[in-house]
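Excluded from the complex is one protein chain; the other protein chains are retained at their positions.
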Amino acid sequence: MTRLGVCYYPEHWDRSVWRDDAKRMADLGLSLVRLGEFAWSLIEPGPGQMAWDWLDESIGILADENLEIMLGTPTATPPKWLIDKHDDILAWDRDGRVRGFGSRRHYCFSSETYQSHSQRITDAMANRYGAHPAVTMWQTDNEFGCHDTVRSYSPMAAKAFRAWLETKYTDVHALNIAWGNIFWSQTYQAFDQIELPNLTTTEANPTHWLDFYRFSSDQVVRFHRQQADIIRQHAPLSKITHNAMGHFFDFDHFEFGRHVDVLTWDSYPLGFLSQSRSSDAHKHAYLRQGDPDFAGFHHDLYRSCAPAFAVIEQQPGPVNWAPDNPAPLPGMVGTWLMETLAHGGEFASVFRWRQAPFAQEQNHAGMLRPDDQPAAAFCEVAELKSILPQLTDAKAPASVALLFDYESLWMSEIQPQGTGWNYQDIAESWYRAVRRLGLDIDIVAPGAPLTDYQLVLVPSLFHVSDEASAAFEATDAQLLFGPRSGSKDVNGNIPPDLGPDKLRPLIPLTVARSESVPAFETPKVTGPTGTGAWHAWRDDVVTELAPILSDEHGRAVLFHHERTQMFAALPDDNLINSVVETLAEKLSLKSGSLPDGLRLRRGCGHRFAFNYSTKEQTIPTGLAPADGLYKAGNATLAPGSFAMWVDQ
Amino acid sequence: MTRLGVCYYPEHWDRSVWRDDAKRMADLGLSLVRLGEFAWSLIEPGPGQMAWDWLDESIGILADENLEIMLGTPTATPPKWLIDKHDDILAWDRDGRVRGFGSRRHYCFSSETYQSHSQRITDAMANRYGAHPAVTMWQTDNEFGCHDTVRSYSPMAAKAFRAWLETKYTDVHALNIAWGNIFWSQTYQAFDQIELPNLTTTEANPTHWLDFYRFSSDQVVRFHRQQADIIRQHAPLSKITHNAMGHFFDFDHFEFGRHVDVLTWDSYPLGFLSQSRSSDAHKHAYLRQGDPDFAGFHHDLYRSCAPAFAVIEQQPGPVNWAPDNPAPLPGMVGTWLMETLAHGGEFASVFRWRQAPFAQEQNHAGMLRPDDQPAAAFCEVAELKSILPQLTDAKAPASVALLFDYESLWMSEIQPQGTGWNYQDIAESWYRAVRRLGLDIDIVAPGAPLTDYQLVLVPSLFHVSDEASAAFEATDAQLLFGPRSGSKDVNGNIPPDLGPDKLRPLIPLTVARSESVPAFETPKVTGPTGTGAWHAWRDDVVTELAPILSDEHGRAVLFHHERTQMFAALPDDNLINSVVETLAEKLSLKSGSLPDGLRLRRGCGHRFAFNYSTKEQTIPTGLAPADGLYKAGNATLAPGSFAMWVDQ
Partner (left out) sequence: MTRLGVCYYPEHWDRSVWRDDAKRMADLGLSLVRLGEFAWSLIEPGPGQMAWDWLDESIGILADENLEIMLGTPTATPPKWLIDKHDDILAWDRDGRVRGFGSRRHYCFSSETYQSHSQRITDAMANRYGAHPAVTMWQTDNEFGCHDTVRSYSPMAAKAFRAWLETKYTDVHALNIAWGNIFWSQTYQAFDQIELPNLTTTEANPTHWLDFYRFSSDQVVRFHRQQADIIRQHAPLSKITHNAMGHFFDFDHFEFGRHVDVLTWDSYPLGFLSQSRSSDAHKHAYLRQGDPDFAGFHHDLYRSCAPAFAVIEQQPGPVNWAPDNPAPLPGMVGTWLMETLAHGGEFASVFRWRQAPFAQEQNHAGMLRPDDQPAAAFCEVAELKSILPQLTDAKAPASVALLFDYESLWMSEIQPQGTGWNYQDIAESWYRAVRRLGLDIDIVAPGAPLTDYQLVLVPSLFHVSDEASAAFEATDAQLLFGPRSGSKDVNGNIPPDLGPDKLRPLIPLTVARSESVPAFETPKVTGPTGTGAWHAWRDDVVTELAPILSDEHGRAVLFHHERTQMFAALPDDNLINSVVETLAEKLSLKSGSLPDGLRLRRGCGHRFAFNYSTKEQTIPTGLAPADGLYKAGNATLAPGSFAMWVDQ
């Protein structure tokens, strides 16, 4: 059953208001409350001095109102007394500076000292509350990697990295081969000669970086698992989660997701639009609504990482941390919450209950104002109270899949080879090309089964593993590959027979060489399959196939063979939109493209429409139900609103 | 009596030219000569080896020509031998690097070692020259804070900061409350746990920063006072000054000004325009004249900081330190000097006598070229010789005040919450709105008496102290407040009953929440009170008042209650111009708006017009006197020129 929740920091308020807070939450229809993360200095004010009373009381009060507790381990904020005792807890930045106390996330994942204290405090909390019937979910730490903290350049990280490399390669000669260390006399005689790849005179070896990225991702998983293992011992019936973030790819969430029950995430559509690389026109159009595909992309990505997903922090109003922090359109918070549920989320929880008047986040809105009056989000949540019970657990299968690959992103970050290549932007552009047709989509990992789909989009898959290759061959779906697919081996090097490497059985061609071009070079592409331009990247392809799309200068842009399409150049938004639309029509998947800012989604036994536009938008005929069938809204949606009808 | 002066570095030139220099200064009508700052290595070539002869001689020669001496302590440039003996003199930058010897201002205000040497050299100089009849003014150090030196991140600064905090809070628990350290487990158990707010993993606590800004400002005042106290002992009849800068707000000049007799400043209109955030169009229009309100703003600000103000360094030609360094229009140097006097300056002094052909400032013009020939500034000063004696000491009271607040600037720098909010730009925009009407204006500190004004502008006052509140209530003036006024308590936190806090007795409203928006969001505003747009910032206001101005989407922009006006959004230049013009008309303060680049000012028993335009400009009818009354210029001013007539 889908539910709503809220993040709550009782330690920020006088105990006299706790009971009233709990009652108001329950009255509002909330059923989940997250608390505890960041509270280490209150739980353990000095070494070994545990102070549980406040937390006992707070949990008790919430439980009295039948609210379920999502309890966080407080390891994102070790207290000052612990840092002062152990300076080997702190991470180092890429410039070699210690990242000090004074905010949060001030620790290095590779600090053995900190790992032991992380386990100690987790054990103490899980021991005390693991059997509490109201504590039904545990969150480890908070936002692993926020503030660029996945990768630490400390001596502890260097030591752990060497051990990781020795485990992976056993023999340093194997590492020398994998990295190509014969180049520039980089050959190592022993693992303990290897340093971290920062502060080199010019760029370090790309496989050195790639292994460091992988190691750093593994350290996050390992740190989480140390806590999760302890929690499972004390609370075998509770679910375990961690809150992931938006536009954040520094660790592999597919791998991480194997170690949680629910992968939750923190959805801040306005903050992320402000931070993004989008054009000013796009930012202006969606200033107070967010990019219409921001939340959906992450819902669909995180849904496939773990058994379940949810939003644990939903933006409730203006935030404090983006370059600019506008207020959401009226209704927008409710629409975001409903969209989470429509995409299959287990629950949607607002951050936070009451706006704090002090410290770093004092300008971050809550459901209540600092003076305890209801803020916009409070009212919008109240309006959902009658709608929630109508939702079911029904899932609607998607016919389209988009393959997303963390390692391709890492490889292109390490060796971009061109200013216009951004893996995240490309993946989101291809995702949008599907969503603007009103289609649901699954985002899947390389190697995931593809047999249930009719159309599989692969924006770019640098290294094609045997598992990924087998999945492509096993499906009957139409396959659409972007450039650079199959361009690298497992070490990020060029495969012996060049790209597209293991994709060649699908389409007989070879990428002889590639070029990258600046933003002003956008050759036009026009053809029966698509119209637009290519930009940023182009492959010179050797093949007997005739291209099905070429640019204005006659350079090949798209090849087709059997059920495989492969780009020889990076399509711009117009070109990917029209190529995907052509494929969707060919597969009879679509019935019309949507007006600006409108998105559709099936889920919870219903169909939903969400209007991200600042204008009224009408669901196209053929996609909308008859007038009387709406459970919420209707065919013409006000700005920021949603509509809902039974999926028949 | 108003006077002109010059900055002089006899140590840069052979003694053979000193006497001729002094004669030429006197012949030119100069009466003040500044010297001595930067000369430590010549005064004390080695530890304790005092070498006074050159300075004795130089002062004697100048005194022989009846020139008065403004003598500077040389503490902005401690010599290398002193640094080599004491490495705890040097400041550290925000990145944790020592800021080394090799230029100037290479010391940390919190270095106890340096404080003692600063007092030692000051005592030696004041002892020698304190009773000299020609030495009538003492300047401490030079440009405190230049090159970002107010805030040092050294261990000495950390130690002094902890002591400052302990003095302020006594109990660390009080500090924890004030800073909101319950947030993110930042609670301290003891003052000696507290570090400086730099090099934290993400942003440090804003009150931590605010107290560090206050501490750093206090350290500047303290360092100055250590010297001033010594000087007063030896030279009880001399005036004490220090040279402030333009666009520089890192210490509180209202507080600092209490410890000088004259607050002088260094006016470089072209250098500061080149450095500024102004549009290219504005920079182009005023390329060789400077922003028409740059000098005036600082004259009016510094006039209210201390018993008197003056310009001690006037740009004489191209300088060396701005991105681009154009030459002033012919006549412009004379116009700048006269404007200083018109705004009530005690004197105006040119930097420097003769351009040095060597070292960092070799491309900085002087009154003489390096080959000893007169440069433009020399000739323009000569032309003022006959005008100066006509000026009187008469002051003309202003009817408009603008409230400027260093702490509001600091708070918005620490937590800008939006890209478009810049306190300095806002204050200057509001200042310009008054000056373009031909009105004189006083810039005043929060809490200053406001009873003598008819119109008081408060661009933004984050924290409203009891004193400021009382001053608002005591005046009958019309009050115009910008957004964010009353948005913070004394710790920079949100007040319990939200904004506008202590301004609520003036106007009954509450700011429920605020939003910041990017530069492309500029909703239009049209109404009887004003026309333009809002930008960057908007408050959602809860009130029973009806707005007197709203934007094109119906959002409230300006409220009015009794004699108080308050913006709910940040006005752009057009909107603040028209709202101020409407208020001025209502108060019968103005008779017409001025053509581009023209500025008026009453002072010294006269009225003045200054033409900052590259075109001829004519004083509007009604503001100009009859033709025969001009003492200088006339109703139509050539580019860069001034006009003057008796104020009747």
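For clarity, chains are labelled A and B in written order, and residue numbers in each chain start from 1.
Following the convention adopted for this analysis, a residue touches a chain if its C-beta (ideal position, glycine included) is under 8 Å from a C-beta of that chain, and two chains touch if they have at least 3 such contacts.
For clarity, every value in this text was computed on a predicted model and none was experimentally measured.
**Student:** Out of A:Thr200, A:Gln373 or A:Thr636, which touches the unshown chain?
**Tutor:** Selected residue, touching the omitted chain: A:Thr200.
**Student:** Sort through A:Asp87, A:Asp280, A:Asp452 or A:Asp497 and give me the one touching the missing partner chain.
**Tutor:** Answer from the full complex: A:Asp497 touches the omitted chain.
**Student:** Identify the residue among B:Arg15, B:Lys159 or B:His284 that touches the chain left out of the display.
**Tutor:** Counting the whole complex, the residue in contact with the absent chain is B:His284.
**Student:** Looking beyond the chains shown, say which of B:Ala39, B:Val221 or B:Ala235 touches the absent one.
**Tutor:** If we include the chain that is not displayed, B:Ala39 is the one touching it.
**Student:** With the full complex in mind, choose from B:Val98, B:Ala131, B:Ala474 or B:Leu629 the residue touching the hidden chain.
**Tutor:** B:Val98
**Student:** Please output the residues of chain B touching the missing chain, sorted low to high.
**Tutor:** 11-12, 38-42, 45-46, 74, 77-81, 84, 91, 97-106, 146-147, 149, 274, 280, 283-284, 287, 317-318, 320, 323-327, 355-363, 365, 369-371, 373, 375-376
**Student:** Name, in rising order, the residues on chain A that touch the hidden chain in the full complex.
**Tutor:** Counting only chain A, the missing chain is touched by 95-96, 179-189, 193, 195, 197, 199-208, 415, 417-420, 491, 493-498, 512-518, 520-521, 540.
The rule we apply is simple: only the chains that are shown with their structure count from here on.
**Student:** Cα centroid separation between chain A and chain B, in whole Å?
**Tutor:** One centre to the other, that is 48 Å.
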